[in-house]
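Removed: one protein chain of the complex. Kept in place: all other protein chains.
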Amino acid sequence: MYFYKEDLINLIVPDKPDPSAAKVLQETLGGRFGEMRTMMQFFFQSSNFRGNQKQYRDLIRGVFLEEISHVELVQTTINQLLNGSGEEAVGAEGSNDAPLEEAIKHANPHHFIMAAQSSLPVDAAGNPWNGNYVYSHGNLISDLLDNLVLESTGVLQKSRIYEMSSNKTFRETLAFLIVRDNAHQNAFAKALETLGVDWGKLFPVPNYDINKYPECRKYVEMGFHNAQFNFRLDETRIGEIFQGTTPSRNGGDLSIIEPPKGYPVPELPVMPNEHSPGLYDLNN
Amino acid sequence: MYFYKEDLINLIVPDKPDPSAAKVLQETLGGRFGEMRTMMQFFFQSSNFRGNQKQYRDLIRGVFLEEISHVELVQTTINQLLNGSGEEAVGAEGSNDAPLEEAIKHANPHHFIMAAQSSLPVDAAGNPWNGNYVYSHGNLISDLLDNLVLESTGVLQKSRIYEMSSNKTFRETLAFLIVRDNAHQNAFAKALETLGVDWGKLFPVPNYDINKYPECRKYVEMGFHNAQFNFRLDETRIGEIFQGTTPSRNGGDLSIIEPPKGYPVPELPVMPNEHSPGLYDLNN
Amino acid sequence: MYFYKEDLINLIVPDKPDPSAAKVLQETLGGRFGEMRTMMQFFFQSSNFRGNQKQYRDLIRGVFLEEISHVELVQTTINQLLNGSGEEAVGAEGSNDAPLEEAIKHANPHHFIMAAQSSLPVDAAGNPWNGNYVYSHGNLISDLLDNLVLESTGVLQKSRIYEMSSNKTFRETLAFLIVRDNAHQNAFAKALETLGVDWGKLFPVPNYDINKYPECRKYVEMGFHNAQFNFRLDETRIGEIFQGTTPSRNGGDLSIIEPPKGYPVPELPVMPNEHSPGLYDLNN
Amino acid sequence: MYFYKEDLINLIVPDKPDPSAAKVLQETLGGRFGEMRTMMQFFFQSSNFRGNQKQYRDLIRGVFLEEISHVELVQTTINQLLNGSGEEAVGAEGSNDAPLEEAIKHANPHHFIMAAQSSLPVDAAGNPWNGNYVYSHGNLISDLLDNLVLESTGVLQKSRIYEMSSNKTFRETLAFLIVRDNAHQNAFAKALETLGVDWGKLFPVPNYDINKYPECRKYVEMGFHNAQFNFRLDETRIGEIFQGTTPSRNGGDLSIIEPPKGYPVPELPVMPNEHSPGLYDLNN
Amino acid sequence: MYFYKEDLINLIVPDKPDPSAAKVLQETLGGRFGEMRTMMQFFFQSSNFRGNQKQYRDLIRGVFLEEISHVELVQTTINQLLNGSGEEAVGAEGSNDAPLEEAIKHANPHHFIMAAQSSLPVDAAGNPWNGNYVYSHGNLISDLLDNLVLESTGVLQKSRIYEMSSNKTFRETLAFLIVRDNAHQNAFAKALETLGVDWGKLFPVPNYDINKYPECRKYVEMGFHNAQFNFRLDETRIGEIFQGTTPSRNGGDLSIIEPPKGYPVPELPVMPNEHSPGLYDLNN
Partner (left out) sequence: MYFYKEDLINLIVPDKPDPSAAKVLQETLGGRFGEMRTMMQFFFQSSNFRGNQKQYRDLIRGVFLEEISHVELVQTTINQLLNGSGEEAVGAEGSNDAPLEEAIKHANPHHFIMAAQSSLPVDAAGNPWNGNYVYSHGNLISDLLDNLVLESTGVLQKSRIYEMSSNKTFRETLAFLIVRDNAHQNAFAKALETLGVDWGKLFPVPNYDINKYPECRKYVEMGFHNAQFNFRLDETRIGEIFQGTTPSRNGGDLSIIEPPKGYPVPELPVMPNEHSPGLYDLNN
């Protein structure tokens, strides 16, 4: 069973609205290599796990638990980027202006039509998330390799998305996730090491220079690239795998640590021109 | 952030394998009105909520938290129904038999090809789950009405699926979910009552007789149709709405209670003819 | 604007339930070459028509109008095939039987789960109808050729579906539609003749022998393969094209005639085990 | 059977081309809550209706009939917005200009590639319409509640789309449809009133001020928000439900009236640079 | 079996980057009437061909073989249009610029996120290619008519896409393909002539003036509109059909000729800001 404490896993850094950045950040939420896929893929692999080598299931489930918080972090970041991106509503005087005309020019129009300037389960091109993204092969090696590709491609795409806007809200979330994907690459690569593979210096993929992403540095200094947060309220065997030297060329030792202390969920303002939240008696 | 204790929200009752039942039960997992949709819809609505009337957000999020456990319960039920449904693998002697030939006749072949006799993010007709099932309108009334339709249709479909097999594993899970969907209907109907609606005796939909579903009775006797489980580790305002007389013609008072005590997650056996889990050194 | 008279365009011949036939007949409703596509394709082509050669638009729209009735006819036929295909509901005594277990074996389970034993906007394999089936090229020759392929393939597929069940409800509707598709092939082939093509003896496709389909004979004798029904309440120029010798090797002259006299819409019985119609006070 | 008179249900107000407005208006045509869905959803519910309480079927079918005209109205509006939005074709001199380069910048490129500057069965993000949008549950209460959500969300989205352009062609059609969706909300809310619900002052959703939409005012003054047009050529029992006091906080009495008098369908000019209509002998 | 020589079927003419042109050119690659569809449709029709009239199969397969090269040509053209469209990567100094911000404004963001500024199996609106585009009816006339519509619509759409950019890389490839689609129209039209059709002067569709497309002229002068390239390493009977007078109003005689001499495949530069190719030891 799943329990919740109203805390975000990382801080939302304030900056100005940027609907174009919100549009491309949807890839990280609802894309083929986004957080919804990692969450659902590891969920299915955890529930469908066969056999008594529970340390592998605990590893997969441990990452799954964190991915739920990642989904919430990206949803909240997109909401922050969209907040206030449209002008005021058409006035009671019957004025002829079109407050959203400019906003939608480089935006996903569904951010304004379907959602009230908030996140959607779609990718950067507007395609809805699809169950066929999820692979739960039931063969441990296939599952681990697939997860490794998934995490590697996740960080590869985030390093590309990062270059699409210098908005601080946008980049801080990406930087946190890049470091965490790095840790998750380590998790699955390490699991394959226990089965006999020696990775040489293959990871992390891509072969990026942390200095390129100044927002990443503090997370690396906190050791987040070599740590796995523990969200279990009972025992877990994840430490049997996630321990010892990292499989990454970045070096260091792997360890299980407590989750971050948690950050406040921003209160989203009501948005009358989107009729949101639309509570009946707002005008009464 | 999300925390986990390795407990199922309800018991898995043992019975014989039934791949045809597993196929139709997929509707409850990955269908348009299945648990994956309720989970993701309430997740998006929670994160995208606008304004300071947090009691409504807490209500939606409270149901979301339970739905994660529902997804896990249905995944586990499907796995149980598939376990052992294929005969032994083709022998080393080069025998010519086809152990899965019979099993796939009324089954979803993907249960045996893509997953190793385990659950998939698809519906009863094999269509993958789609992000376009999720509605997060951002208008509170629209969201609540949509959720009410979703929960009503969920229980309507479960009452139809129930008639497709008398397998006990299958029916026990359906019965538990029928009662819980009933409670969730009450939750959203009650929220709309706070906005002025008087439902007459409209709910629950469909208008079923609990005596038709003998497995449901104990859950009704435990009051699960009028209760909301609390999975929050911090404060929640859900009780401001989920209280007082039920909006249902079944009568009774609504209350917030502790989650069920939790039930063990069955260990799924390895399945050599599906190469699952495929741990490299199993044969070494 | 569109007006309605509660009449089916052809008779529903009674026969016993046949959910397997209902499943394959869905191709004729929601398949890539089914009636929903012809209806929507000709609707878009009619509304998007450019230029003043209105006789072509009137031809396309005239066929569109008939296709709405075809959709209704196939929906009603599928409903008739599904009616009564499941046994009685699970009894109040808590009996353990599963009345739909047998019914779903060769059926589309969604016929029983999503709809209450009634038609769905999907094809014979359960794939939902998709807007990408519709082509409205805006180039008259491309549109006419596309429509010709569409009608030819429609009748080709119906001639294959016809061999999948000898149920009379099923075959009568197919036979009527085969003859009407023949007339619509003639319509688009004739329109291309006005642009200079001589078809030789190419049509109709496929090159079938009417004697193979005894149910077709009476419709051919009534001249339905060479006639276009007129559903317009105002003037139409369709007769400028649909006239003279048929482009088909079957011979005869084309003419515009009144629609059939109309046939009663069967009243579908309530279905308590599907909670349909579920009118609140049925049990009160 | 369905009959047609070549009249639009409302006027097309002339204004300049606006391909960006055409792109977002596609949501109203081919989106999840657009007119194609209302049309097909009510069509399936009408044909699949069970039982002898025909007044409910007549209500659903009555709205369906109007929706066919709504689809045609939105198609025609989109065509008007696209007309002339590209410059002249590349000249015979081999000039190097690219007349559509500017036009496609904020447009759906398919409006120019697939259709000849005309409407498509897609939404504002370019996703094709999908059969999985249609719900025909076969349980009357579920169907009515679903239809109520559908109509409420339809008008909610239109009120957001309205703010995306001040083009008069665009806004007039949206205003007419907002008022009509209001009437359809009333229809389904009233039907649920006959089953015992008291809506308080919940409807219409969203809670908009008619003064914000000056184009709406005349339709409200004509009483279109409390009227249902009758497109039946035979008897209908719709008046048994659609009568008496409106369920809306706007007040007034419901009544069945004749359809609007009808408005001319604009003749779309030929478009040589799109090779449309492409009639073979245009150049001969 | 299939053999390869590293040669493009036509020249890539250099010009400046143009990501907006790359976006719309995707229609020609992954759209409903693009080269991936022609390739796969003719592949399935070739393999599924029934009967001993092999000249028709050889014709369909002959066109299929060329389409593989067309796919490669369009992929390469898109890559050329994307090359260098983003600025340099974010510097090691932690500068705040966003080099892709401008590039994605009128681009498909997936060109930069999923692929490293290279081609994707999607259309101009970003929808992934779908197997339901492929028709292999198994009835020769239906297949030939469908192929004729496909080739006609292919060239129709290319003539529209041509007007969206004056980029030379873009237009040269389109011009070559327009002429080749013309030849393929002739191939299928001629095959239908052998079955008795006289096309009058219907083809080619659309009825364009070659002078509008100066890049086309040299290909017409080389006779490419009336020629079929032979990619077979063994005997083929294609010449039994593709011979004699063209069915096109452009006149001339059809003939089978050798493939073009072949053009070099451009070497794509590495793209460090996209981490491409990402060879591990590039930095070592």
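A, B, C, D and E label the chains in the order they appear, each numbered from 1.
Basically, a residue touches a chain if its C-beta (ideal position, glycine included) is under 8 Å from a C-beta of that chain, and two chains touch if they have at least 3 such contacts.
Note that the structure is a prediction, hence the values are computed from the model and not measured.
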{"item": "Chains shown that the absent chain touches, full complex", "value": "A, B, C, E"}
{"item": "Contact partner of the left-out chain, one of A:L11, A:V197 or A:V265", "value": "A:V197"}
{"item": "Residue among C:M1, C:L202, C:L254 or C:L279 touching the omitted chain", "value": "C:L202"}
{"item": "Selected from A:I141, A:L233 or A:I256 as touching the chain missing from the view", "value": "A:I141"}
{"item": "In subunit A, positions touching the absent partner", "value": "32, 127, 130, 132-133, 135, 137, 139, 141-142, 145-146, 148-149, 152-153, 156, 192, 195-202, 205-206"}
{"item": "Contact footprint on subunit C, counting only the chain that is left out", "value": "20, 23-24, 27, 31-32, 106, 123-127, 156-157, 159-166, 201-202, 205-209, 211-214"}
{"item": "Touching residues on subunit E - with respect to the absent chain", "value": "1-9, 30, 36, 40, 43-44, 47-53, 56, 61, 65, 68-69, 71-72, 75-76, 79, 114-122, 128-132, 134-142, 195-196, 231-234, 259, 262, 267-271, 274-281"}
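The working rule: only the chains that are shown with their structure count from here on.
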{"item": "Third chains touching both subunit E and subunit C", "value": "D"}
{"item": "Shared interface numbering between subunit E and subunit D [over half = same, under half = different]", "value": "different"}
{"item": "From subunit A, the most remote chain by mean C-alpha position", "value": "C"}
{"item": "Distance between chain centroids, defined by C-alpha means - subunit A, subunit B (Å)", "value": "25"}
{"item": "Inter-centroid spacing, subunit C versus subunit B (mean Cα positions, whole Å)", "value": "37"}
{"item": "Multi-partner residues of subunit E (each touching 2 or more other chains)", "value": "32, 126-127, 156, 201-202, 205-206"}
{"item": "Chain contact topology (line, ring, star, complete or other)", "value": "other"}
{"item": "Chain-to-chain touches, reported pairwise for every pair that qualifies", "value": "A-B, A-D, A-E, B-C, B-D, C-D, C-E, D-E"}
